[in-house]
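All protein chains but one are shown in place.
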Amino acid sequence: MGTEPSVAALAPGFTTALFAVAGIVVVAVLLRVASRHGTPLRRRRATKVSRYLLLVVLGVIVLFPIYITVVNSLLAPDQIAQRPPLLFPTHPEWSTYATAWTSGHLGRYLMNSFIVTVAIVVGTLVTSIAAGYAFAFLEFPFKRTIFVVFLATMMVPLEVTFFTNLQTVVSLGWYNSYLALIVPFLATGFGAFLMRQAFLGLPGELRDAAKIDGLGHLRFMTRIAVPLARPAIAALGLFAFFSAFNQYLWPLIVTKNDQYRTVQIGLKILSRSQISTINVTFAGIVLAFIPLFVLLLVFQKQLIRGLTAGAVKG
Amino acid sequence: MGQVALRGVSKHFGAVEAVRDFDLEVEDQEFLVLLGPSGCGKSTVLRIIAGLEDPDRGTVVIGDRAVNDVEPKDRDIAMVFQNYALYPHMTVGRNIDFPLKCRGMPKPERAGLVASAAEALGLTTLLDRRPAQLSGGQRQRVALARAIVRRPQVFLMDEPLSNLDAKLRVQTRTELIELQRRLTTTFVYVTHDQIEGMTMADRLAVMNEGALEQVAPPAEVYAHPASLFVARFIGSPPMNTVTGTPARLDGELGIGTSGGQIPLSPAQRQAVEASAATTIAVGMRPERLTIGTTGPLPATVAVVESLGAEHHVICRLTDDQEVIVRIGTDAAVPEEGAAVRLDFGVEHLHLFDATTGDRIGR
Partner (left out) sequence: MSATVDPLPAAPTDRPGPGEVPEPDPGDRHLRRRRRERLLAAALLAPSALVFAVFVFYPFARNIYLSLYSTPPFPNLPSRFVGLSQYSQVLGSHNFLNSLWVTALFVVYTVPAGLLAGLLLALLAHQKLKGIRVFRTVFASPVATSVAVASVIFFTLLNPQVGLFTYWLGQQNQLSVLDNPTWALVAVSVVTVWQNIGLSFILMSAGLQAVPDELLEACEIDGAKGWARLRHVVVPLLSPTIFFAVVVGTILSLQSFGQIDLLTQGGPLQRTNLLVYNIYDQVFNQNNEGRAAVMAIALFFITLVLALVQIRLLERRVTYGN
């Protein structure tokens, strides 16, 4: 056990950063207070400036870990160790990414992640739409009970059952295979619930009109209900993508070599590498981060829908 | 006191000019109705008065001070929103109390004011309910109570009746008029419903595309619409308009249309000659037209709509333009398909420059 660091023992660099943030916040607050006096125009301008100042400071804090990771991924290992630290790559070394992709096996890890994720997303959508449709539009015995059983699956997280599931997977002969990574997640109670709600939200006359037009259930589902429920399907798909891509515990225990490891597990391997290749680790992190970040930028609205489906709709 | 004035006010949202160079004076204790079709900028004008939007240019005056830089809460106004904007987590009593509480008024004083506002609107028994437990009409009254409790100089109302059903709307209309008489405060009331405008207003301000078309008492707006837009917007069924050009008929100036010649009065002839208009829209109120065997306009009866107290006869002129005639139940109803002639007194014609929309003559 070493000496216990106390706040007083913090290094000058950290203290400076702390003071800088505190200073900017104080300036913003002062501007706010000052904005109550002076001419209207100046008042409004002061309010605006203080708001932007706060937004920028908080934005920098939130983004800093990602930013510095990108910077470090472009530095040589000795530059990363340089003190005072470099906060901007003067001579970006893009070759690190190639190294990460090949000898860091990031290419393989990412491909595994994509195979697994896409399979899970497609599977989840199919099973959720099917089950949601049954609960929304069909009459059958014990409907309520079965629905409650489906919901109950949400109460049993993988964190409770992972080791017994591992035994199942091993006895099925699926250990260290795509099947093990994919099959347990092909259906979720949440998905069935979400799709049921989406289908119930469609106007009731639609089913009646379709009946009069002679449309059977399968055709009504594929031609009318599914296209109309597209927003919910998109939200569910993105949600499934994020959770499948980000899985950690399960891929960790059912894979044993790089052939099937997903990128999240690949990161663990990378993080245990030598300091001499720490830049490769940073590049690996960036490569693992990019897919979801791009999805976030492109599908922000649908993703937010998916993430808040439980909160807003209840 | 409670005067409101907008002087040279403009406001744009992106490329859209919501309000254009707007001048309006509202007198103390006046009930002014801002009337116009949806999207004409009337709500923006109200929100500028409230201080919820800042004008790009121009001055807003409330009482005797310019309030451009005054916060909404300090403008001495109250506002009733279209959806009432009641706080869903507060009881009726707390909703009414909230504006007073925000101003730091001591509690005993507040209790009295809340009680009297609730009393005035018949809400005394509902004070402990939540907005979700009230009917539409009751919510509307809570919104009014929250507005009157502060005794502001000016009331701003944004389509407050539009969420009520037809019957309740008529009843609430009357109550609002009575409330305004009793409170003796200035009301600025926004609506797209011409009936609300005609029945409630001391003066109507008719807006179109961000600009004022006419400001006058309702009867004046009806009798002498200042523009083609106002003429068509006010009145139900709307005013008929037939477009033509100035033409000589038996040596006298009239309006020649493809459906027939329309004669003019001497004053109207003078006005037409004085104006530079080349095409003229002639407006005829449905109730000013008569159907008979004589008259300048030949027509065919297309459809007769019977509304009980009156009939609307839709006639087709020879050039296929439609004209609606309103007749009482005691008049003879023509057969559908009958060939008739339409007659009118020339003094009831409204003339407009068809290109600019401006009224020609008095």
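Quick notes
The chains carry the letters A and B, assigned in the order they are written, with residues numbered from 1 in each.
Throughout what follows, contacts are C-beta pairs under 8 Å (C-beta built on N, C-alpha and C of every residue); 3 or more make two chains touch, one makes a residue touch a chain.
If you're wondering where the values come from, they're calculated on a predicted model, not measured in any experiment.
Although it is left out of the displayed model, the omitted chain contacts the following shown chains in the full complex: A, B.
Among A:A46, A:L74, A:A192 or A:V254, only A:A192 touches the chain that is left out of the view.
For the chain missing from the display, the contacting residue among B:L6, B:C40 or B:A78 is B:A78, taking the whole complex into account. The residue touching the chain not shown here, chosen from A:V29, A:L55 or A:L200, is A:L55.
Residue-level contact of chain B with the missing chain is found at 50-52, 71-74, 77-79, 81-83, 85, 87-89, 98-99, 102-103, 130-133, 146.
The chain not shown here touches chain A at positions 1-5, 9-14, 17, 48, 51-52, 54-55, 58-59, 62-63, 65-66, 68-69, 72, 77, 80-81, 83, 85, 126-128, 130-131, 133-134, 138-141, 143, 146, 149-150, 153-157, 159-165, 167-168, 183-184, 186-187, 189, 192, 214, 216-219, 242, 245-246, 248-249, 252-253, 264-265, 267-268, 270-271, 275, 278, 281-282, 284-285, 288-289, 292-293, 295-297, 300, 303-304, 307-308, 310-312, 314.
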